[in-house]
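A single protein chain has been removed from this complex, and every other one stays in its place.
By letter and in written order, the chains are A, B and C; residue numbering begins at 1 in each of them.
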Amino acid sequence: MAKVKVGIINVTGYIGMEVARLLYQHPKVELATVTGRSAKGQKLGEFLPHLSGIDLTVKADLDKVDFVFSALPHGENVAPVVAALEKGAKTVDLSGDFRLKDAAEYRKWYKIAHSAPDYLKEAVYGLTELNREQVAKARLVANPGCYPTGAILALAPALKEGLIEPDIIFDSKSGVSGAGRTLTLNTHYAEAAENVSAYALDGHRHLPEMVQELQKLAPKSKLSVTFLPHLIPMTRGILTSCYAALKAGKVSEGDKGKQEIRKLYQDFYHGEPFVRVVSVPPQTKQTWGSNLCLLYPTVDIRTNRLIVIACIDNLVKGGAGQAIQNMNLMLGFPETMGLDMLAVYP
Amino acid sequence: MAKVKVGIINVTGYIGMEVARLLYQHPKVELATVTGRSAKGQKLGEFLPHLSGIDLTVKADLDKVDFVFSALPHGENVAPVVAALEKGAKTVDLSGDFRLKDAAEYRKWYKIAHSAPDYLKEAVYGLTELNREQVAKARLVANPGCYPTGAILALAPALKEGLIEPDIIFDSKSGVSGAGRTLTLNTHYAEAAENVSAYALDGHRHLPEMVQELQKLAPKSKLSVTFLPHLIPMTRGILTSCYAALKAGKVSEGDKGKQEIRKLYQDFYHGEPFVRVVSVPPQTKQTWGSNLCLLYPTVDIRTNRLIVIACIDNLVKGGAGQAIQNMNLMLGFPETMGLDMLAVYP
Amino acid sequence: MAKVKVGIINVTGYIGMEVARLLYQHPKVELATVTGRSAKGQKLGEFLPHLSGIDLTVKADLDKVDFVFSALPHGENVAPVVAALEKGAKTVDLSGDFRLKDAAEYRKWYKIAHSAPDYLKEAVYGLTELNREQVAKARLVANPGCYPTGAILALAPALKEGLIEPDIIFDSKSGVSGAGRTLTLNTHYAEAAENVSAYALDGHRHLPEMVQELQKLAPKSKLSVTFLPHLIPMTRGILTSCYAALKAGKVSEGDKGKQEIRKLYQDFYHGEPFVRVVSVPPQTKQTWGSNLCLLYPTVDIRTNRLIVIACIDNLVKGGAGQAIQNMNLMLGFPETMGLDMLAVYP
Partner (left out) sequence: MAKVKVGIINVTGYIGMEVARLLYQHPKVELATVTGRSAKGQKLGEFLPHLSGIDLTVKADLDKVDFVFSALPHGENVAPVVAALEKGAKTVDLSGDFRLKDAAEYRKWYKIAHSAPDYLKEAVYGLTELNREQVAKARLVANPGCYPTGAILALAPALKEGLIEPDIIFDSKSGVSGAGRTLTLNTHYAEAAENVSAYALDGHRHLPEMVQELQKLAPKSKLSVTFLPHLIPMTRGILTSCYAALKAGKVSEGDKGKQEIRKLYQDFYHGEPFVRVVSVPPQTKQTWGSNLCLLYPTVDIRTNRLIVIACIDNLVKGGAGQAIQNMNLMLGFPETMGLDMLAVYP
């Protein structure tokens, strides 16, 4: 059977190159064409030696393909995604350009007007575990942001079951690859190593999509969400610590309550190939290079507060891996195809 | 004038050796004697080459001195501290052995009975900025834990002014030197590098001292404190992100509220040599090797939540440096003596 | 077709667990049984969460299998390897226990007598690229040490062609996973991070196997080899810088000589799936998690010295990956089966 021809728009960023890396092991698709402004005309392996095994020359524009991954910076994907769709290629956009349903909200957070608001409406928010059926039918999927992926999976069961009060805090710790490949002083080795800082204290672009999706899970509440990201001296991984007060009487006291919560989460994610509810606190490195999301829900007994720890590899489940998971559904392949590898540890 | 003779009990741990390092630059004291089980009989520089400049042989017991720093593991300091006090030496204990006022609470958290509960009462909690006068008169100071130092300084102004509701969350990110020099798998390089995890989800020993001291600042509230520490792949530094809802009407809306909060913090810590209220989010590395605590208070406008970021070097302001700051007061020296160095950056 | 049943002796070390991780993707073998003293009776995923995808309980002794990987510490593999062979299982030993041909040399470096010297003779040194045919026929392969793998591949072409003088220096920089999972102060995060040191200045156990194998390639010379390893603050990877004087007249002067050398190396390794002669200096991270060895040969024109840079992932090509590469040959599978993945970068 002929393989599906796939293209990557902007293979030169960390997300784009990770899509290429992962597709290398996919048995049913062929990476046929890649673009990248800064590397046009070069062989992939010339400027990305770890991809030397892929024999492709970087182009200015995609050749005709069946499926497209768009991985340009925010604001730049609208035109090429629309063009790809119009040529008949199903598409996953990996930026924030199609995640928000509300064009005004998009303008508020991204500081530009959206030039194709109809597609905003059509796009399916590709948090696969929560929107599996819609993803399978979609021609355009907006791949979730790296932070929202872990954060939403972490609280979805509690919100759906009505266990928690609407005041929610997400304290996220991210490796620096999340900041991309663009050079900045904050990601200069000598400044980032052995250092931690909080950033985006006035609001991060991933907040509105978190609120949009979480609110759907608790339509009767008016959520009040604080999200604070931190830069951690590591390359890959996001650990998000989620805090919310348990509603009175929803959970037993003491250790029994912890077990009830864990049981509820295990049931909620039963059978999910890429979400694992674990019984000891997880570590980001246990997801390195893999598409797993590890969740550890527990209760702070002294304060009756739910705490959930979520770990992902920001470039895989928080980016390229989830995009391929979505592609598998959109193309009718088994959801885990090409993604069934163990984390590289240590 | 003769220098004050000082001794360190257990120079072989990270806190003990950091006291030695810092005292090297103190003009009025002489490090006269050091103990350390594992290194008895060795020259300091033999097993701690960075201290080669100090010509001392490690002993089993302290010689007679005027001032003692006790830096044994929790549970082991009671006897030697009492002995030192009885010989007339003023003492700073750097463990948790004298921090809690309530012996029952000590037993609950440290799993042993306290053998000298009278000294628990006498000991002054050495968070210098808040207890300066008592420290100056004390013969026994319980040096705060590394986590409580930043956390308490971060919320003291808000609590004292009655600005926040009693539900408080401390999300702390600590370098691995905080776990000490004892070998564990979690602090093995290949496991700790490029990795983040939460730990002590069932309760950390630093929580009760946080509650004890914060509660003093807000005697009319019943605080409900969640504290969650995380292990970060760096050697030194703690960044604590503090979250608490602002009471209605206490602070103006929008950016004006942020400025009011910053002003309040700046006033509260005006003139403090080691607490700096900064106007951009701080980074732990900006405190490396120094006794500074950097505080960044702000408001999450969407949720009317106070957020305060606190950065310290866990081994200096969170340990050895604050201990010397306390010693200076106890001996009548200027508080900054021997501690007036800039952070080593990058 | 039934899969080949494979066992791992000592899955709890970094090399053993890496064999397990890599075998997970092998289409023709089934990891059937694993041993590990410290974890006996536990599920693999309980103490090694990244291996949760493998449903196995750790045993004291291997069940009957067709193929064995032995990954105990040096000195402990002789008995279990002999037992496995006698039960008919082909075996790759990943320690130093079968690498040296001379039992006296083994005793000198490993400080114990070898209890099965006949098997020393039988064992094939499994540097696959140099000994492919013998490996294919072997029932016992001694997998090379991590340092020798890169070092020998780096100089094999030059020695075989008689280009260099017999004075050779290998200066190696290794990530700390090479020191294993046993806890030591040198591999404690706070001591190993942001630090570099040389070690084994009086001789490293990997030296004799380097000399043994290199000498075979240059039987007419008497090699004089200096090997100095360094501990680098990273988890995986070895970069070895090799220095040797070029024999007079063997290579053209200037840049032309560099090109001749590169051409010679490219020809020597033409068609090798896991050795890539690159045209810009390689980086260890370009091999992370993959079985590649990257080689960059050049000439220091001012001194007419050959310099070769070799990069590998010490746990893959320097350990588990090469072991599986050898297994493939021993079992008649394509050499790259299960090993054809790209490096995880960044």
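We adopt the following convention: a contact is a pair of C-beta atoms (placed from the backbone, for glycine too) under 8 Å apart; a residue touches a chain by one contact, two chains touch by 3 or more.
Just so it is clear, the model here is predicted, and its values are computed rather than measured.
Only one of the listed residues, C:S115, C:Q134 or C:T303, touches the absent chain: C:T303. For the chain missing from the display, the contacting residue among B:S95, B:T149 or B:Q286 is B:Q286, taking the whole complex into account. The chain not shown here is touched by just one of B:S70, B:S197 or B:T235, and that residue is B:T235. Summary of contacts with the chain left out: across C:L56, C:A245 or C:L331, the touching residue is C:A245.
Of the options C:G36, C:P148, C:G237 or C:G338, the residue whose C-beta touches the omitted chain is C:G237.
For chain B, the residues in touch with the chain missing from this view are 14, 17, 21, 24-25, 48-54, 177, 193-194, 235-236, 276, 278, 280, 282-283, 285-286, 288-290, 294, 340-346.
Within the entire complex, the positions of chain A that touch the omitted partner chain are 14, 175-177, 181, 183-185, 187-190, 192-194, 233-235. In the full complex, the hidden chain is touched by chain C at residues 167, 169, 171, 173, 175, 190-191, 193-199, 201-203, 207, 224-226, 228, 230, 232-237, 239, 241, 243, 245, 281-285, 288, 296, 298, 300-303, 305, 307, 309, 346.
The working rule: only the chains that are shown with their structure count from here on.
Ranking every chain by how far its Cα centroid lies from the centroid of chain C, the top place goes to B. One inter-chain figure worth recording: chain A and chain C are separated by 36 Å, centre to centre, where each centre is the mean of the chain's CA atoms. Chain B has residues 175, 190, 193-194, 233-235 in contact with two or more other chains.
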